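Removed: one protein chain of the complex. Kept in place: all other protein chains.
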Amino acid sequence: MRRLNPKKAELIAKGVLLLFAGTAVVALVAIVGYVVVNGIGVINLEFLFGRPRSMGREGGILPFIVSSIYLTAISLLVSIPLGLGSAIYLTEYTTEGWATKAIRFGVDCLAGVPSIVLGLFGFMFFVKLLNFGWSILSGSLTVSLMILPFIIRSSEEAIRAVPQSYREVAFATGGTKWQSVTRVVLPCALPGIMTGIVLAIGKCVGETASVIFTAGTSLRIPGSIFDSGRTLAIHFYLLVRETGASDMAYGSAATLLISILIVNFFAYWLMRRFIARVS
Amino acid sequence: MSLTKDRLVSPVLLAIACFSIAALFVIGLFIFVEGVPIMMKVGVWKFIGSTDWSPLEGKFGILAMIAGSVCVAAGTLVVAVPFGVGCAIYLSEFASKRTVTIVKPAIELLFAIPSVVYGFVGVLFIVPFVREHLGGAGHGFCILTASFVLGIRVLPVIVGISVDALQAVPKVYRDGSLALGATKWQTTTMVTLKAARSGILAGVILGMANVIGETMAVIMVIGNAVVMPNSPLDSVRTLTSNIALEMGYAEGDHRQALFATGVVLFIITMILNTLTRYVTRSRVGKRK
Partner (left out) sequence: METGKSETQKIIARNFSFSYGSQPALKGITLHVRTNEIFTVIGPSRSGKTTFLRCLNRMNDAIANTSKSGELLLDGRSIFDKDVDVAELRRRLGMVFAVPVALPKSIYNNLALGPRMRGILGKKRLDEIVERSLKAAYLWEEVKDRLHTSARNLSGGQQQRLCLARAMALEPEVLLLDEPCSGLDPVSTRKIEEALLELKSRYTIILVTNITAQAARVGDRTAFFLMGELIECGATETIFTNPSNERTADYLTGKFG
């Protein structure tokens, strides 16, 4: 092995690594490209705003889009206050000690619970015990458990990035701790926090395992959060299982991917604004 | 007035912050309460050790599923670790700033793609490919396919953490090596990688935890036969797909048994997550 000239070895290594990185990018483009290219032909106004026919094998996907939006909105409504509050506490109101270590451990473990196990819990707890039944409410409460650790982590990072000197200005100008948080730290950290929230939206939209046993599979537009509703991701999964690579399947997948892509690009744009602000 | 308001804030926020631990506790409690009785009834060792899963006859042994999960994790390890660590090294040590702004978001985007889409693409492309070129008892729906698909899915986790670990290595280590005349590659392998070892290991463990918890992509490409795997081309069933497949119609003992599967999953991922923390704690000079 030592016979190989180090400079040569480096050249080979660089080539291999470049190949790896290139493969990753190619994989992304291939996966996204394939789905979007095949599905975009299916997407038109009738598809997006129409109702499904023959159990979802034809027609439109409006109810599923509505269900997805409902589910995402309520999950965010629940997890943003909890997540942001936790993040503020961990960064501004306490010093590193056994209490914060315990909380962080809890957050990390919660993040590690597999989504199917959360789905089981959601089924037992929300659907059965609290008697919410198969509903958007059950589904979104379960999903909020899924995204909560993520919101806590990204909010914490955003808040930590705010320079200490800003806080000092708030104090020196006669502000209380809470005022410094609400008037200086949070407004400054906002784009970073928003980035985390926007990425969480992407997760909610793609979430399947924790939703399938909690939100149900109804084909109707949910009238209230107590109604059952099929999200777009679930619909896609069921379509693939029943009809394989049908047009509807491609169309649904393409809609899913395109919305997630839009969401992620928006998050990137927000992140750059945030970085400009704190430097 | 503002003083009293301020005094209220701290305990309220503390209560909110404790929600996560409380939720974790409640989740664990419920899963255990639902799942442990059946494990006791069947016998814990029989439950974990038997390959006989016949719900209709009241036989609940999940060894085949455990083997399935482990094999998929191992297979994904083989695919994702070289791939992931390689990408991380490239991004951290060799790529130009411009390249990083393209490649890093691209890899992160891989994680944003829903696992159902991964399963879909896997079924459409990798399954037939494996079937035609490698054959096997699974007809393409096998461990190998799942390893490929999950390898890409979990790549961003390994890359993300490994890049952080590599970036955390102080510049002076590299400079010292370069000053002695080593090439960049030699520096990377002999100095930087060694220093970032525990961070990268943490990333790998976390990636594996992700794989074991993965459901939707796996279900679609793995065949779901309840058998002990003999080769990577066999169909198997994982712990997660077991739950997802049968939960829809399971009742009574059967349902309890699925919860018990959830208990096993919960414990495995808890162990892996604790292991990750342990590995990063033993590193001197942690970043944050």
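A and B are the chain letters, set down in written order, and residue numbers restart from 1 in every chain.
Everything that follows uses one rule, which is that a residue touches a chain if its C-beta (ideal position, glycine included) is under 8 Å from a C-beta of that chain, and two chains touch if they have at least 3 such contacts.
Being a predicted model, the structure only gives us computed values, none of them experimental.
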Option touching the unshown chain, where A:23, A:38, A:100 or A:176 are the choices: A:176
Sole residue of A:188, A:256 or A:270 that reaches the chain not shown, by the stated touch rule: A:188
Absent chain, residues of chain A that touch it: 95, 163, 165-166, 168-176, 179, 183-184, 187-188, 277-278
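One rule holds for everything that comes next: only the chains that are shown with their structure count from here on.
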Distance between chain centroids, defined by C-alpha means - chain A, chain B (Å): 17
Residues of chain B that touch chain A when the two form their complex: 2-3, 5-6, 9-10, 12-14, 16-21, 23-24, 26-27, 30-31, 34, 82-83, 86-87, 89-91, 94-95, 99, 102-103, 105-110, 112-121, 123-124, 152, 155, 159, 182-186, 209, 212-216, 220, 240, 243-244, 247-248, 258-259, 262, 265-266, 269-270, 272-274, 277
Footprint of chain B on chain A - complex, ascending: 6-7, 9-10, 13-14, 16-18, 20-21, 23-25, 27-29, 31-32, 34-35, 81-82, 85-86, 88-90, 93-94, 102-103, 105-118, 120-121, 123-125, 145, 148-149, 152, 176-179, 199, 202-203, 205-209, 212-213, 233, 236-237, 240-241, 245, 249, 253, 256-257, 260-261, 264, 268
